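I have a structure I would like to understand better, so I am pasting it below and will then ask my questions one at a time.
For this depiction, one protein chain was excluded, whereas all remaining protein chains were kept in their positions.
Letters A, B and C mark the chains in the order given here, with residues in each chain numbered from 1 onward.
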């Protein structure tokens, strides 16, 4: 059965209030009041949501602020509305948490792991009085177990803040899953600096692969070490949320400079995997490289 | 037809002088005099080569010193003994240079690339009076073309030094190809530091793959961020010359610390490819990592 | 009037319970109950504190756990026991907070800054119902203003966790100020790697200065790029809490290697200032350096 087409953000926010509320009702677990407050506040302020909110991260921030401003009791209810990870067959699971939870790989735990999980999970619930919540996309049973073991030792105040952060992260991931971001404005750039010679690395071959569909692009650096032809990806249709990989042909580059490298070079083809989480952002993912070292970072 | 078994270094150096010379005769292109000098100098000094030379890099350094001490005229003859890369069907090619040259991918050049290559190669020979020499293992036609274009602009003095460096590198690669290094003493270590929290990254899963045969190893960091159980590879049988890849489970690690990472983390699984060139060395290949940046280097 | 001599940790913990409580009573602001609980718990467990707690960070962690385990109401009383930074002439200030507060430089604020501060401080108190707490050693009025402006936007849960973290940090700084750490077991090491050549940087001159008294030490790296003669500082008498500065003679080093550096080198004498906060820890403060880049980190 086909999913309904995902709306663009501007399409969603131009809909009647009831449809907006209905669409966003499940973003915070069992808490349609968040979406209702969004619409009510806009109505009170005579705001047109499709004008005041133009990016998905603005929408997320507005919903987040509504939750953050709620009373302690309301937040506790929100936390408690989340399913207990230990209850694998809980039929009250929403579709969203079901999908996310399955990726945690709880089903693949050994008996020993289940025992460990159960022990810490019980301690957690007794100490904090709400279930252990983890935004589990891309996480494994290893992550779940280690995260639980770590967070059970938190002070009550720290864990309360941490659990709410996880709730906001789940909301963000649900927004991204539900909204078409092909009109987003983000872009991806690169820069390669040669830290052995102290100059931009020119004429280096670079490839980029989008892991979800294997789409790939070929680039070459210009005299300033940046990609000839501007951004590697431009706009939401190209720059989809997900994982990407640069491949830098570093060995060839140093060979062309006459820089000494070993027979089997320490660095030759340098892979660099990174994730794009916000399709409206500028991601600058550079490489600083000598024949014997490299570094990268999320730049701007 | 099977290759003869490669001797261990100590087996080679325990052989009669003529066999040593015969074995090493082709290490420097068409220049058996280098191996002859090695044996003659040892004889004059009453040295037993199998005692004075115990690692392949010592052997390479000794041969290199013989070449470096030769007269300018002798070195020029050595350079000129190398095949012209443009002559793809030169039947006088030695087996060694034939194999190395084929990997340069000259055969895959387009007509335009051949024309560019020929132009620069002719200029090179006219300017320097010896052929363009490039240690080409792992290099591509792109490397050959860019290296040639870069080096043709060198001053005579710089290019003479560069060409001799390439000759020494070819000799090193031929030694590694001919000698069994399974008794080498090198080892490989790792260390992961969390630069966001400022502490060793404990309990991080790491895998290592040896690319030549796909052999793999699984590790976990201890409280000091080092591999439980000591070196990842120990001794020449494990630590073969070639390319390797670490995979660091960085996303899981930060999740276990409660450090904020994005829904689609900027860094999740970090691949790190590196080459081992000297099976007798200690390779320390660490990772310094925050959720938004990382660096690595050849350590010691 | 001379201060009483500071006791060593083992001297303090060997004292009668009442004296321990009296000594530690002010570590948490107006909250002698924390020290009383320390002593009471040890008594209940038949522990000898001078045996079970052997470092100042263990003592801090034990006190911290007592606070973390207290009820939400008790923690709120603790937070509210802290002086309001706006009340510069509050005569109820304890000696400790008076000294720390004066370093915030509130007295040097301009009229505009005072107005800004007052506005945010009022908002803060109204929103969170406890005073703005900042561990202010080494901070300036700029820090106070920016920290206040940033934290006033926190959610209630996040700010509660942040404020308690500041309270624990103040406690740590008071412990360090009150206890003689000359018997601590920490040490300071260094390592210099040349990322241009890919090897340890040998024979580099390094100096170390302790800023509080100008004491200085001269070092030279060995073949492994580490300090000849072992740790730079060893034990609490040398490794006092405070600020230090390495000076690395990087320009001279590269000159000795024949590596190309500019006439006025990009890097010549590299200063590296760092703080030692825990006299029982191992601080590894290395330098990774090429003629055109460097990095450092808190290692282990």
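Going forward, a residue touches a chain if its C-beta (ideal position, glycine included) is under 8 Å from a C-beta of that chain, and two chains touch if they have at least 3 such contacts.
The model shown is predicted, which means the values in this text are computed figures rather than measured ones.
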**Asked** Which one, C:169, C:234 or C:282, makes contact with the chain that was left out?
**Response** C:169
**Item:** Hidden partner interface residues of chain C, rising order
**Value:** 134-135, 137-140, 142-143, 146-147, 149-151, 154, 158, 162, 165, 169, 172-173, 176, 203, 205, 241-243, 249, 251-252, 255-258, 260, 262-271, 273-278, 288, 292-298
**Message:** Please output the residues of chain A touching the missing chain, sorted low to high.
**Reply:** 193, 195, 198-200, 224-225, 288, 295, 297-300
**Asked** For chain B, which residues reach the chain that was dropped from this view?
**Response** 68, 72, 75, 155-158, 160-161, 164, 195-198, 266, 288, 290-293, 295
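Assume only the chains that are shown with their structure count from here on.
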**Asked** Classify the inter-chain contact topology: is it line, ring, star, complete, or other?
**Response** complete
**Message:** With centres defined by CA atoms only, which chain is the most remote from chain C?
**Reply:** B
**Item:** Central subunit by CA centre of mass proxy
**Value:** A
**Request:** Compute the distance, rounded to whole Å, between the mean C-alpha positions of chain B and chain C.
**Result:** 45
**Request:** Could you tell me the distance, in whole angstrom, between the mean C-alpha positions of chain A and chain B?
**Result:** 39
**Prompt:** Between chain A and chain C, what is the gap in Å from one C-alpha centre to the other?
**Reply:** 34
**Request:** Find every residue in chain A that makes contact with two or more other chains and list them.
**Result:** 266, 288, 292-293, 295
